[in-house]
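One chain of protein is taken out of this complex; the other chains stay put.
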Amino acid sequence: MPASNAIASVHSALERVRAERPLVHNITNFVVMNVTANALLALGASPVMAHAPEEVEELAALAGALVLNIGTLSGPWVGSMLLAGRAAAGRGVPVVLDPVGAGASRMRTRTTLDLLHEVRPAILRGNASEILAVAGALDAVDSARLEAIMAGAGATRGVDSAHSGRGVEEVARAVARAAGCVVVVSGAVDTVADARRTAFVSGGSELMTLVTGMGCTATALTGAFAAVVPDPFEAAVAGMAVMSAAGGAAAARSQGPGGMQAQFLDTLYTLDRADLEAQVRVEG
Amino acid sequence: MPASNAIASVHSALERVRAERPLVHNITNFVVMNVTANALLALGASPVMAHAPEEVEELAALAGALVLNIGTLSGPWVGSMLLAGRAAAGRGVPVVLDPVGAGASRMRTRTTLDLLHEVRPAILRGNASEILAVAGALDAVDSARLEAIMAGAGATRGVDSAHSGRGVEEVARAVARAAGCVVVVSGAVDTVADARRTAFVSGGSELMTLVTGMGCTATALTGAFAAVVPDPFEAAVAGMAVMSAAGGAAAARSQGPGGMQAQFLDTLYTLDRADLEAQVRVEG
Partner (left out) sequence: MPASNAIASVHSALERVRAERPLVHNITNFVVMNVTANALLALGASPVMAHAPEEVEELAALAGALVLNIGTLSGPWVGSMLLAGRAAAGRGVPVVLDPVGAGASRMRTRTTLDLLHEVRPAILRGNASEILAVAGALDAVDSARLEAIMAGAGATRGVDSAHSGRGVEEVARAVARAAGCVVVVSGAVDTVADARRTAFVSGGSELMTLVTGMGCTATALTGAFAAVVPDPFEAAVAGMAVMSAAGGAAAARSQGPGGMQAQFLDTLYTLDRADLEAQVRVEG
């Protein structure tokens, strides 16, 4: 779609979150719980954080969306994610999965696969190394081709660079087809893909990579959009566009990664259509 | 008591916290641990966060007050809250309970009742929906009457509004009698009640509702006051008044919920009698 329509659609999704204040149930990691709860509040959503097996099904069923994030995971938390994820899926509550650290340990990769199979999330959002690991584990991309893409990524100092964009798009599409969900690969340019569509979201700031939990925040905000926007592809584009807009505008007003945290929330709180148009480009 | 006496009493409680630096033991939720520890430090108290069953009795017995908060609860944490709560109660250490999410899941409501029965907290602080849920679970208010109050609350967009104030007061008093403790219902106006007294604390800012953990912070600060002020009713009034004063002054200096967090701590750190007089009204 033309860029101006894309921004209009992001802005309309933002207005819906603010009007509907969807309840977003998060089973997420200890590092970012405070940060993602605050980002959801600043966006206009209502976060709830809960992980006990005794209550997660009840809460996931009440929620507009469920966000599962495997940072600082442990066996019991994975069990709760499966319980909550099945309860959500069984009632049509969209699930957004963040495979933090997939590829860094066997447990993270295996948990990601288990959640993809058992919960069938609507959206999977990770950085390039996480999505490449998922692609490998799912056999979604021929292994020789995957190695070539990874090597290209390495050669260009991170798969986020323009040079490796084509490889990332290919991997995102392949994982989307294999897992049956929308796939987001975050980077300097974010790639959003499902089996038939691709969009690229650019904006944001390098400074975002020096604040812990910015990726997890992107996933949480995407959860809020998935609660109010029926098409998960459109919800994912809205999530990434709002992150880029708030991150870019906040970085421009910050001295460093400390001040950036408060600026990010303040910017998110007042974000309007002009900010989106000034800060983000959506193509696809 | 006249309003000026009430502020004098809050200010004197604040001076006592700063002079005595009470140790406040918190078993609280993952979302707010950092935030409430910092608020206790900024107030002048000494926080300790600990939840292992092997050590909670030892630490609760050393503390000036124990704060129990059931956000992000799980079975083992509830067990530790019971252990710590009994150890504190057995030594006359006041316990303050925050029933986060009571009414939202059966586990939260049941845990709140268990803690009320087994630990006999000095103070229970929640928002209106939590305290209404406790009232229902305790059969503290006739169920037809409770439904009417809840309906009125709903009709006025949140039980915090002036219109529903009378219902909230009635519920707070009933829960105070049934549970044998001081009850605080936080809102635009905070209601503090025990079996025979009621006070209303007004001040603060709408922006506080967009920062996660402000309610939990109110509970933690109330714990610090309970450690130094013998009358839990007076401690609860002091806790809510200091929250309102710091929150109101901080919001006036903030662009949004991000900047608000730092401003709140800085304001708490320097809060003086003039701030209290400018920002808060205590009636009742």
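Going by the order they are written in, the chains are A and B; count residues from 1 in each one.
One rule holds in what follows: a contact is a pair of C-beta atoms (placed from the backbone, for glycine too) under 8 Å apart; a residue touches a chain by one contact, two chains touch by 3 or more.
This one's a predicted model, so the numbers in the text were calculated from it and none came from an experiment.
Colleague: Just one of B:6, B:33 or B:228 touches the chain that is missing; which is it?
Modeller: B:33
Colleague: Among A:74, A:143 or A:270, which one is in touch with the chain left out?
Modeller: A:74
Colleague: Spell out, residue by residue, where the missing chain touches subunit B.
Modeller: Interface residues of subunit B facing the absent chain: 30, 33-34, 37-38, 41-42, 47-52, 54-55, 58-59, 62, 76, 261-267, 269-270.
Colleague: Residue-wise, where is subunit A in contact with the chain that is not depicted?
Modeller: Within subunit A, the residues touching the omitted chain are 29-32, 34-35, 71-75, 101, 104-108, 210-213, 254-259, 261-262.
Heads up, the rule we're going with is that only the chains that are shown with their structure count from here on.
Colleague: Where the centres are mean C-alpha positions, what is the separation of subunit A from subunit B, in Å?
Modeller: 35
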